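Missing here is one protein chain; the remaining ones are kept as they sit in the complex.
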Amino acid sequence: MSEVTVRVQVVRRDHLRRRLLFFGGLAGVLILAAFFSSSLCPYDPYEQNLAIAKAAPSAEHWLGTDRYGRDMLSRVIAGSFTSIFSTLLLVGFITVFGSLIGIFCAWSGKWIDTLIMRLADMFLAFPGLVFALAVAAVLGGGVHNAIFALAAISWPKYARLARSQMLAQQELPYMQAAKMAGCTPLRLICRHVVPNIAGPLLVTAMLDIGTMMMELAGLSFLGLGAKPPIPEWGSMMSDTRNLLATQPWVTLAPGFAIFLSVMIFNLLGDTVRDWLDPKNRR
Amino acid sequence: MVPVLQVEHLRKVFPVDDRRTLLAVDDVSFSVAAGEKVAIIGESGSGKTTIARMVARLTDVTAGRIFLQGTDITQLTGRKLREHYRHMQLVFQSPADSFDPRCTLGDGIAEGLRNFGWQKQAAWQEMERLLMLCGLEVEIAQRYPHEVSGGQCQRAAIARALALRPKLLLLDEATSALDVTVQADILALLARLQRELSLAYLFICHDIALVQDFCDRVLVMHEGRIVEEGTPDEVIGAPQQTYTQRLIDSVL
Partner (left out) sequence: MNEIIRYDHVDVSYNGKCVLHDISFGVQPGEILGIAGESGSGKSTLLRAAMGLLGKDGLVTRGDIWYQGKSLPDLVPQELRRLCGADIGMIFQSAGSSFCAIRTVRAQLWEMMQAHGMTDAQLFEEQVQELFARFGFREPRRILESYPFELSGGMQQRVGVAAAMLLRPKVLLADEPTSALDVTVQKQVIEEMLLARELFGTAIMLVTHNIGVIRVMADKMLVLRAGEAVEYGSASELMLRPQAKYTQRLLAAVPQLRR
């Protein structure tokens, strides 16, 4: 009889917690930086100095200057305030508003559910950015109107998700048990439905931060968002796009800022999704 | 004496698509007396779970009437229906899904008491009494459903069902998802509770061997109808219908 074979198993450790802390920390730093952006700027982002216009990156101006001689680093930092907070405001609003509509539809059922959901389908069937463009064109430019335009086309996604999640939850035994324990519909929704559907909604919202930031920047790029001279990443890229061939840093700096923020929020969203997945918990 | 539960000519039709429908329950009538243990036996698709859901008013009936302690609850909704849930509770098949994954078991059990006006302190004490009644440690109140075993979770579900002191428990395959050794423990618990609290059971089950010693009366369901009815010994010892005979012959 031969010896018993022994095989070596590589044990995979779960770094989920560390990943969550890391990306959560990065997102936190980004938001804090945006909040204190005015005091973080090395120069006044509005101060023009044509003598040093279109200067290349140097020790004094790390990201160079734009065509009016404004310090690009300061403008990118200052721009984070508008770009990040308008995105968070937009995503927060559509998440709460859309989910409430979805929950209301799932709860009420019947014709009002059908009516609102067909309306949502109509919004979804429309090419999003074109619709936003139309809304922004009617209401005029400005960050507020851009947010409003994007909110108008984005809520159906959350309404549908919240509705389908709630309908699925309602079929589970614990919801029926709670109903039989004498819970009123309001208590059922607040105590059981909302906590249990918050996860998927939160993850969708996190992953949407990146998309929304791009769409807001896109609207600004097209001249329908923030108005110059207010620094905003999208409009900064738009302003400077004809310098791309000669002084690429003025366009690339806000572009890179968008890229970085979108990536951080997307990775955070992925991590939160893994973290909420019960399979990944002991 | 008024039966705890009386069901008259119950029908349920599910729409399959635009043209076709499925007759899940077809003209079913039966009653459950106070303190009686009645089993509904049937294979999948026989309509037994649909009956439980209709009796619990979790699904609307197509036709027929349901009387709970003499009151017609067939059309009740809202506050009036909630009031009647005091007398009737349901224990589900899957222990893991019958508690909110984000609430502790203690909160889940005490919820019904709180809804019916118990003070927090008193509800918590009552909840601990119920846990002990169902053979659980008091510490389990702090745990979440995924942290306890299937058997413990099902005991907690029974504790919750008993919180409002119902007269009737609907047990929808309440032991089917459990390991056999655990199933035996839960059946023993149910038998003890029935004696102590003189509960009536509607025991919905696919395993005829399980109900033989447990129930007073057996209803055999097949394709939406009750095909046979009697004491377990009558039904198992001398089945009148070929379907019942086939069912008994298939048991290993």
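Letters A and B mark the chains in the order given here, with residues in each chain numbered from 1 onward.
Throughout what follows, contacts are C-beta pairs under 8 Å (C-beta built on N, C-alpha and C of every residue); 3 or more make two chains touch, one makes a residue touch a chain.
Quick caveat, the model's predicted, so the values are computed rather than measured.
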{"item": "Chain not shown, its touching partners among those shown", "value": "A, B"}
{"item": "Omitted-chain contact residue, chosen from A:V11, A:A51, A:A125 or A:L186", "value": "A:V11"}
{"item": "Absent-chain interface as seen on subunit A, which is shown", "value": "4-9, 11-12"}
{"item": "Interface with the unshown chain - residue positions in subunit B", "value": "43-44, 150, 179-184, 206-210, 212, 236-237, 246-252"}
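Here is the rule we go by: only the chains that are shown with their structure count from here on.
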{"item": "Between subunit B and subunit A, distance of the C-alpha-averaged centres to the nearest whole Å", "value": "47"}
{"item": "In the complex, subunit A residues that touch subunit B", "value": "172-174, 176-184, 187, 191-192, 195-196, 278"}
{"item": "Interface residues, subunit B side, partner subunit A - complex", "value": "56, 58, 82, 85-86, 88-90, 92-94, 97-103, 108, 111-112, 115-116, 146, 157, 160, 163-164"}
